[in-house]
Each structure stands twice: as structure tokens, then as C-alpha cells.
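Take a look at the structure set out below.
As you look at this complex, bear in mind that one protein chain is not there, while each of the others sits in place.
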């Protein structure tokens, strides 16, 4: 984990409300699939807190890219940065997607009992949650097992903003849904997931997912029904990103009465969790 | 007075820490010598308050320029704006330099008893206070009377930042001082003022001045000694710029006991005052 | 007076006074109202509260009187004002031309001062209500000295109510351990409405001169920085008393205003934001109408207190 000043290489709009930020660092950074950074424009006094963004790609040992959606004041401030601007950055943060499941799901705090089949993977991306999944998909594509990619977004423009082209370029079998049907199937991305599991034999597959809370909760439900291992990367409002504010917690299942272990910090105990350990009903998000 | 969004045409550094901001407006603006505007970058949440900047020049009916020194958070935020950025602007504000003294010193709240000679003028600019004086000097140069210009700054670079070239271009007799002697005379600008009054006959002249509080206070003292009419443009921390917060006051001399009239608002009762009416000892400035 | 143009969904009533909408300018930040006539349509405004008026004109504190802080500002104006008489004679006649509610904010150094100011204002035509400022932190007598004590507040409220020909709004100090205790005492003493919050006492020190930045030493903190505290206090008071409340503190946007209404306020006053966004009141009024559109509300008052 380093706290440093990065320089904006580019910050281009991919689609209205979505941008790709490329940062260059004074030294090499080691970033793994699923990790994130806390970022903030260096000369901006308000908002105070840095914002969590998944590491989208690493085009160069000293360069990282981030894909983000402009929502509120923090992402708005980021969107105004031009090349050469300074960005305060803390990274890399959080655990990584446990890709090589043969060596155990290292880094994922709450292990599951189901037996995974490392050669069959389903990746379910919802909205800008895609940003956390590209490096995972790159590696899954390389590993050679069977990987299905389900990609949901609000509409065609949003799908483009969520990096659809980069995902499509990987050559993995891809199903697209949009809420309004402007691209791919109309409806939620959980529909093709259910269909896939109903119509094909995916026993033992691992589901990787990132997206809105409600979507991931539904994915977890489906995985549970089909007794599949499911990993999710969660979001939560973050104060610090490195474990000290205890503000970013999610409720997890515990055996005993409520105790210190009832809540896990998304930033250091995650952001990737085994879906079956999450108390989905205790809402971690303000905006879900 | 209009509250509007202006667009940055240019915002170039004149010298380290000094910039010239050119704004374009959607409509014609009527700006008079000595008036000011309250400005703030439109997408910046902090600092909250707009900053007072004198109108430096009007290159076009829909365009105004401002010369400013980068001091704290507000001017720093302004300094970061590039062409095309949006600026929240309230203007024109305050009274104007009463150039045509033959028609009376209209707009100056507290009249003085001394009889001015409209054909002899001394302009004393200190630091970035110059920004308020260029349009006045342009008009005095046009009027044709005898005008002496005394221009003080910290050093040669600061003098350039305070618009020295623009003043020099007017062709008025010009004396420059710098604190460190890197340009012109070494010392404060009040020294050539005293010399001028001692060595030449400037009876009846009007002194116009803008600069740091301590300098203007000294100019006022000298004017008083030589029984000359002296007008100063004052600075004060401003909350609103249009008279409603009553935060920008200066203490003025009153005949009776302290009352509602003991304090005048720099923004609407000034910023130009007759120096003999100011209670110089009651400090209006946090930073003088 | 074009009554037609007012959005009926935004109308609210406080102590029998009808406001065209729940958005007002806050005392001390809206001058005598007239200063805004060039910038906004005063007829579109719910109302405003005047700068604190005292029986006699006051000079206020020496400068510096204001300093900006992160997310807010400190002020120690010290109630410089034209005096109640000049207000009635010079300002009110001009204000009567506008279709908006004028609230006279009243200040005194003693109970008698307050009563005298009210007496003078009782003669004025075009005042909708009085707002008793017992919460100004920038004076050595009156204001907060009364407002931080439930018993002193109640005593003055009772007297003021008796001496007043108009509905009485009492403006609460936030500088107390339990604002609901204060609110209950003032409600029982006969107030028609409560407004809150006034500014929170703070200070700022210049580390180079090593002196306070304000000549008065301390000042009152206002602006977005205090909004979360103000919303919480409105919620507490809404639970404690049955009076209409006017929410104040850091409002700079429609959603800020909605937070206060959801916390239990009938109307809101916008203060500091007027300084850096002089048309903010107009924007918030429009924003409330859009919110009604979006959620198909017949009346903005239908969401009052829903977050409690």
C-alpha cells in the first residue's frame, strides 16, 4: 500500500457520464485483479474523502486505468481533471479475485463449503461493477477453462461506458442485457444467468460478480439455489479504504451471538467476499 | 448589478503568483473605473464565498479583465481555470472613482471640505491595488490634466504581475518603487509621494490610491499634512459584495456617539472613500 | 400581486400566516429584503426575516466581523441595524409593494429592549410576524445570554407574546445540551412557532498575529458545515413540541431544504448561501416544485416529518 501523487495521462469520456482515467505513477505499482484505489483530485478541498475506484487495467508497470461513472461530487471533481493534473492516490487496496482456485481461495476471508470446479466460470457484471472484472476476465480467458460472461447495463450507451468493447475483445462467450432493450436482451442480467443454469450443466462452476447490491444479492440467491460457489465484490461508502474507520462494513453470517465478527470491513476484509457469508438483508449501501 | 455565469476567455500568468483573467459575458456589461465583481469558479464547492476582484479593463462591451494575485484558496481556485470554464459573477459592484470632480464627487459617501483642483492628480498604486486604478489612469490620461503615477511593488516580478506594462503604456510620468530595489527606487511608494509634495507645488491636487491598508493609511496621513484631497479604494473581507451581510465594514469618523453610522460597508458605501473620513486606527483588515 | 403564479402545492401556513411557499431568506443575510429586488423576484419568495431590529439603531462590532472557514463562515456583526423606527418608516413602505411575507427579527439587550422594539414595530403595516432573536451569540447582553437558558427564554417569550400584536416566532440557540428542553419551555410560554438554528459559537485564530481573526473574539458559525447539526435539532424539536417549525442552517440546495422538511420543518430559511449564490432562494423554490412533480405530491407539506 502506497500513498502517492499520480499524474493524469488522460481522462476521456467513453459515453455520457462515464470516463476512463489513466494515471501514471512515479514508480512501479503492483496491482491485482479486483483490487482498488482511493483517489482524489489533489487541489480540490471539497468533497474531503477520496473515492474508491477499482483498478480497471494496468497498461504499463507505472500506469493504471480506472473506469468510472460520474455520480456525485467526488466523481464530478475527478471528471474535471485534464492531462497533467495531480491525483492523490492510496493503493493497491483490498483482496483480489482468487483466480487460481486450485491453490485455495486465498484472500477471501469467509471460505465456503461448496466444492468449486476451476474450469467453469461465470462472470456477471452489472453496470459500472464491470470495472472490477476486466482484469479477472483477461486472466480467465488466458487460463483456458470455460468462461461465460454476462454483462448488464442500463442501456446501450451505459454499456459502452462500462467498457463493453474491452470485454467483447476478450473473445469470451458474451451475453448482454440492457434495462431498456437498446442493446442485447431486454431485462436484468440475472435472467440469462438463471436461463444458463437451467438449460446447461454448470455444476461446480464458480460465479464471479460485481454490480449493484440488489443485483449481487439476486445472483447470490441463484448461486445458492444451484449450489454454486459465488464470489462478489461489494461496494460500501468508504471513509478511509485501509481499515481504520470501520465505516465500510457489511454484515456477515456468524454462528454465535452478535460480536466483533458480525461486521466485516469491505476495504480490508474484502472487497471480495464469498456470497454465501453475506447477510444480504442487512443493507450495506445508502443508495441501493 | 447582475448575477450571471461568465466564461473564461483566458487566464494567463503575468508573473509567478499573478494572473490576468479575461471573462466573456452573455450580454453587455456596464463597468466603471474602480468598480469590482464577486467571482467564483462555478464547479468548486470550497471555498464557499466569492472573491472580490476589481475590474481591471473592459476590452469589449461583453468582456472584462481582472488582474489578481494568488493568495489563498479562493484565488488559487480561480488560477486553475482554463479557457471555457464557467465563473459565477456578480457585478458591477461598488462606487466609481469620481473622475470628473467638476461635477462633484458623486458616489463618494463622505464628502470632504478641501477644495480639489481637478487638473492635478497623483495616483498611488501599491501592489495588486493597481488593479483598481488602471481604468482611472486611462481616463485621467485622456482628460489631459497633470497626472503623476507612483507605482510600488515588492520586487520587479511583482511589479510586472501588478500590470506595470499597462500603466507604463499610458505615457504618464511614472515613478516605480520596489521593496528590494530590483526595479526603480528601493523602498515604499510613499517616499516618492512625500518627495513630490515637498519638492514640487501640488497644491489642490487630488490623490487617488489603492494598495495595502498600511500604505493607504500612510498616504492619507501625508495628504492630510499637505491638506490635499485623497480618495482611497479600501479592501475588506467580503461575505456578499452587495450590502446584505454587513461584514465588510470600516470605521468612519462620526460627530456624535457611536451609532448606526459608525461603520460603513466597503462593498456598497465604497469601496472608494474619502481618506479623511476613515478611522484608520480601527483596522478593517485581518491581514494588514 | 399576481397570486395566480404561485404553485399551490408549495403553500404552507404558520400560525395562521399563509406563505406562498416554504422558502424564506434568513435574518441577517437578507438585509431588509429590498437589496434582493434587483436579483430575484421578491414576489416569488415565501418570505424573509429582516436583519435583527432593536428599539434604537446599533453600531455593531468593530471590524473584522467575518471570516470564512471550511464549509462555512464565522460572523460577529453585533447587530448593526437601522433601528425599529427607521425600518417602519423607511423600509416597510417599500416592502409593502411585494407579495411576500415580511418577518421582523427583533433584538434587545434586555427584556425591556425587546418589548420596546416590538412596541415600535406594532405600529408598522406589512409585518407578518415577529421572530424573537434570543440566540445571537455576538453580544454581551441579550441574545444568547437569554436564549441558552430555558427559564429566561420562557420569561421573555411570555412578555413578548403579551406585548405583540402579531404571531410570535422564537428563534432557538443551538448552543445548548438539549434543544428540546428549551423548545418545550418556550412553547409552553406561548410561542406560535419556533425557528432554528441560529449560529453556533466558534472562533478562528490567525497563527501569524496569534490573535483571534474576529475583533469580537468569537463569532457565529453558519453555512453548509452546520447543516447536519441543524437538521438533527429540528428533528429533536419536532418530536418535543407541537408547533410549526422553521428550519435554518446551511441550506444551499433543494435537497438541503427537503432534509429539514423531512425532519419536521414546515418552512425553511436560507442564510449564508445567499451571499455566494444570491438567487439560491429562487432555485430552491423551483426545485421543490420539481420534487413535487417527480413524486406526484399534492402538497410539499405532505412529506413533513416523514424521516422521523
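Order as written gives the chain letters A, B and C; numbering starts at 1 within each chain.
Rule of thumb we're sticking to: a residue touches a chain if its C-beta (ideal position, glycine included) is under 8 Å from a C-beta of that chain, and two chains touch if they have at least 3 such contacts.
A quick note: this is a predicted structure, and the numbers were derived from the prediction, not measured.
Colleague: Tell me which of C:71, C:108, C:124 or C:244 is the one touching the absent chain.
Modeller: C:71
Colleague: Who touches the missing chain here, A:144, A:171 or A:259?
Modeller: Only one of A:144, A:171 or A:259 touches the chain omitted from view, namely A:259.
Colleague: Take the complete complex as the reference. Which residues in subunit C touch the chain that isn't displayed?
Modeller: Residues of subunit C in touch with the missing chain: 69-72, 74, 148, 175-178, 200-205, 207, 210-212, 218-219, 221, 223-229, 231-232, 235, 250, 255, 258-259, 262-263, 291, 303, 306-307.
Colleague: Using the touch rule from the top, list residues of subunit A that touch the missing partner.
Modeller: On the side of subunit A, residues 1, 3, 40, 46-50, 88, 90, 236-237, 239-251, 258-263, 282-287 touch the unshown chain.
Just so it is clear, only the chains that are shown with their structure count from here on.
Colleague: Closest chain to the protein CA centroid?
Modeller: That would be C.
Colleague: Which chain is most remote from subunit A in terms of Cα centres?
Modeller: It is B whose centre lies farthest from that of subunit A.
Colleague: With centres defined as the mean C-alpha position, give me the subunit B-subunit C separation in Å.
Modeller: Subunit B and subunit C have C-alpha centres separated by 35 Å.
Colleague: Based only on mean CA positions, could you tell me how far subunit A sits from subunit B in angstrom?
Modeller: Subunit A and subunit B have C-alpha centres separated by 55 Å.
Colleague: Between subunit A and subunit C, tell me the centre distance in angstrom, where each centre is the average of that chain's C-alpha atoms.
Modeller: 47
Colleague: Got the subunit A residues that touch at least 2 other chains?
Modeller: 45-46
Colleague: Check each residue of subunit C and list the ones that touch at least two other chains.
Modeller: 70-71
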